[in-house]
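Data first, discussion second: the structure below is written as structure tokens.
Left out: one protein chain. Kept in place: all the others.
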Amino acid sequence: MPVRLLNPAVEVADTLLRGVGQVMFQNNPITGLLFLVGIFINSYKYGLTALLGLVVATLAAYLLGADRTLIRNGLFGFNGVLLGITLSVFLEWDWHVAVYIILGAIVSTIVMMALAKLFVSWDMAPLTAPFVLTAWLLLFALYQFGHLHPTKLIHPMLVHPGAVIQTDLQEATGGNGAVGWTATNLANAWFRGVGEVFLQDNVWTGVIFAIAILVNSRISLGFALLGSALGGLTALALGGDGVTIYHGLYGFNAVLTGVALGGLFLVLNWRSTIYALMGAIFSAIVFAAIAVALSPIGMPALTAPFVLTTWVFLLPAAGFRTLRRISVAEVRTPELTRAE
Amino acid sequence: MPVRLLNPAVEVADTLLRGVGQVMFQNNPITGLLFLVGIFINSYKYGLTALLGLVVATLAAYLLGADRTLIRNGLFGFNGVLLGITLSVFLEWDWHVAVYIILGAIVSTIVMMALAKLFVSWDMAPLTAPFVLTAWLLLFALYQFGHLHPTKLIHPMLVHPGAVIQTDLQEATGGNGAVGWTATNLANAWFRGVGEVFLQDNVWTGVIFAIAILVNSRISLGFALLGSALGGLTALALGGDGVTIYHGLYGFNAVLTGVALGGLFLVLNWRSTIYALMGAIFSAIVFAAIAVALSPIGMPALTAPFVLTTWVFLLPAAGFRTLRRISVAEVRTPELTRAE
Partner (left out) sequence: MPVRLLNPAVEVADTLLRGVGQVMFQNNPITGLLFLVGIFINSYKYGLTALLGLVVATLAAYLLGADRTLIRNGLFGFNGVLLGITLSVFLEWDWHVAVYIILGAIVSTIVMMALAKLFVSWDMAPLTAPFVLTAWLLLFALYQFGHLHPTKLIHPMLVHPGAVIQTDLQEATGGNGAVGWTATNLANAWFRGVGEVFLQDNVWTGVIFAIAILVNSRISLGFALLGSALGGLTALALGGDGVTIYHGLYGFNAVLTGVALGGLFLVLNWRSTIYALMGAIFSAIVFAAIAVALSPIGMPALTAPFVLTTWVFLLPAAGFRTLRRISVAEVRTPELTRAE
């Protein structure tokens, strides 16, 4: 929990860094700082757009008069971080994109509060839904606007029931890298899965993110790594595209689902552990499903699979005797919750 | 209402059979048994996958610690039944499909409890939405997974505003069967509409299902048959595809909507009867609408039209003086409700 700090500049920095940390539910400025380091190591551009989204979204919450404690805990920053990175990943850079990020970051703060109010009677968190909804609307629109240019990551496709999928784990089809279950390939899939939570397709960024989580919670790190592994393995078992798996795209939603259900929103015990891991597995399938649903317009699933799976797995908790929910207002690290 | 039975094995069988009966809101083990007979008569494979989904979904509810009375009433079985059949209808059989059914059945139980908690303040039932959502996610994903192979029923299509639709009622275009409003064709459309509630495209299965409903409630049977007739006739009147109508695909959502609104969730009187029949008619149009929305990815509407129409028609009841809702917890047969 953040305390009142003497120096206002430090307080602002602390708030912003917690905002970065909250992307993975880590209310810890050091974790946030290390996340930023991981992003900048991969790409200065993504680092700067993450900061732009973060600052604008947090400032909007302040100017609109949101609850100060929520702002201080970084709860109005994380959607802006993801939004800033996402728009710069899927749009060619241009000053229009900067304006777009600023507008989107403001709207993400409004959507955050809207969902918080919408869910209040179920005691459910908006998770990264504000980012997903805002980013989807802004990205869908790009086909109608001549001043916005999509990057090559946007490619609409018609599905074909008989299409062949190459299932060998590898960096790129026809590339020089090793093919199949090599240690390198598996390590890449595993840590890129952590990196892709922030859309960073970089194994070392993933390693830094893992260290960043460790600073705040061993249990969260455990579920993050288990999630990434299970997401990738689920896709491998079902015959998913090997290049997609290598780059961690089946992992990142499972990372977030694992962390959210693993001792954070549910009291940790062996049954809730199995439940959390089943959620991580299911989120990898939901990722494939949402990717298919969006394929005619070529749009990315983002973290929607995590949001959908986690809501579905948290809502029933009061109805299942084996599970116990932790109230949104009382979420801390899994370690602190267990110590009570 | 199920009572405590002396023999645990009988109690388990009773629970499971009620789960089958609940697909059409019939909390009656004999009805459930006859439904199973109807399915097995059409196809052993579908019968066995129905049982697999049923057992796993019910067992998951038990292991997660759901309310025993709800389990005993079969409320955690029916989504599993439909999910098991659906995945074996739209996927080529393979051990991956068995794993997929097991995973899906577990998730259907989680979604069932999630929606029950979500709707509690409106006193609304999840209906078959847990089945629809889970099946959609699992089916959408198949395009991304090389080890899952769709059957020929999955065929993505681009819509064309000027496309010609053949509106003659017949078994198959260019087949040898009679064409048009013959007694045989109409009887097929009518009873296959009942059979298709469980995805069984078989006129005799439809007849057995009708008998099964009659065992529990004459009124429900009346609305099921009226629903199937109105669904098919609506499509005929608007110029729907004659082969689709023959195979009962415009009927099954109208069957379910008719049964749900006909004395089950609404107190029966002549106004609510008209209201229920209007719901049945509208559900046939919603079926066409959802089929179109899903056509670019070639996915089936399942019972989503029924779910959507019934929610929309039940929610306003407290606001319309002519209608009176029956609380979800007090739903019985229409006959028992009237007798009060």
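Letters A and B mark the chains in the order given here, with residues in each chain numbered from 1 onward.
By our rule, a residue touches a chain if its C-beta (ideal position, glycine included) is under 8 Å from a C-beta of that chain, and two chains touch if they have at least 3 such contacts.
Here the structure is a predicted model, which means the values were calculated and not measured.
Novice: Which listed residue (B:63, B:179 or B:289) would be found touching the missing chain in the intact complex?
Specialist: Only one of B:63, B:179 or B:289 touches the chain omitted from view, namely B:289.
Novice: Which residues does subunit B use to touch the chain missing from this display?
Specialist: These residues of subunit B touch the chain that is not shown: 121-122, 158-161, 163-167, 235, 237-241, 275, 278, 281-282, 285-286, 288-293, 295-296, 311-313, 315-316, 318-323.
Novice: By the contact criterion defined above, which parts of subunit A meet the unshown chain? Give residue numbers in ascending order.
Specialist: Per the touch rule, subunit A residues meeting the hidden chain are 63-67, 96, 103, 106-107, 110-118, 121, 136-141, 143-148, 150, 154-156, 158, 296-298.
The definition used in the following text is that only the chains that are shown with their structure count from here on.
Novice: State, to the nearest whole Å, the distance from the C-alpha centre of subunit A to the C-alpha centre of subunit B.
Specialist: 36
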